[in-house]
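The complex is shown incomplete by one protein chain, all other protein chains being positioned as in the whole.
The block that comes next holds chain A.
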Amino acid sequence: MTRSLPGERSVFGPRAARLGLYAFLFASAAFFLLPLLLVISNSLKPMEEIRQGNLLALPVKPTFDAWLTAWKSACTGLECGGVRPGLWNSIKITVPAVVISTLAGALNGYALAQWKSRHANLIMLLVMVGLFIPYQAMLYPTVKILSSLSLFRTYSGIILVHVVYGLPYTTLLFRNFYVGVPEEISRAARMEGASFLRTFRSVILPLSTNILVVVAILQFTGIWNDYLLGLIFAGNDNLPMTVQLTNIVNNARGSASPNVNMAAAVITAIPTLIVYFLSGRYFVRGIAAGAVKG
């Protein structure tokens, strides 16, 4: 990894190249962090400071009042309980949906990559089609199917929808990973008498840690941040945080309070941030393993 690019030394020298690299990285970081800083700084302002209309100013008297309001007393439609109830809803939707879609994707991907059936490639192609069709186009049929199964606007319904919509993506990622795992390993397990599922569980899953983490994170972010599916399929008792956040922001009753809105937005985003921070190491490793398309 210490190999330098051919032009690097001759034109700039390694030191200048390093400096340029860091300058670019800092600029990119600032570009992405600025909106977040604005949101956080404004969420810490009391309403008087907000009314002065100076968005870029730092809070003079920082206060967590807006955060408290957003957390437990902001009005989401008729109820005024903040985003707090949504947090639990989001967790109970996201966790099982992530676990199921990731493991099922791993199983699918493994089967498609290593147990060559005659139509494996055709099946993979069909799965890929699922990636290209936008959710919006599938909403109506999905609603019809779920209502005929009496799952529309139920807890199991929303999890099923997330799992099904996530499967093409997770299957693709795992398939691409498992294509790179030598087929002889599966064959060796078969020689040892292990069944398909036993091989998957004892031999294949333990060597998939990196890709499992990557896929789980991608699924976690996707499902946690989902709004559309939650709004339509979750039902009133299970509305996720994102839906409640929108309701707070769009609440027509009472005066607008941007500081509360921003605080609610940050609270909603915190879990994904935590997940990224905790697993960043694996995530980068997984990407480096050539597992992620983008």
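Here, contacts are C-beta pairs under 8 Å (C-beta built on N, C-alpha and C of every residue); 3 or more make two chains touch, one makes a residue touch a chain; residues count from 1.
Simple rule for what comes next: contacts and distances are computed from a predicted model.
Asks: For the chain not present in this complex, what protein name does its UniProt entry give, out of "2-oxoglutarate synthase", "Polysulfide reductase NrfD", "ABC transporter ATP-binding protein" or "Cytochrome oxidase subunit III"?
Replies: Per the UniProt record, the undisplayed chain of the complex is "ABC transporter ATP-binding protein".
Asks: Return the single residue from A:Pro35, A:Gly53, A:Pro134 or A:Pro182 that touches the missing chain.
Replies: Only one listed residue reaches the unshown chain, and that is A:Pro182.
Asks: Name every residue on chain A in touch with the hidden partner chain.
Replies: Touching the missing chain: residues 182, 184-185, 187-194, 198, 202-203, 206-207.
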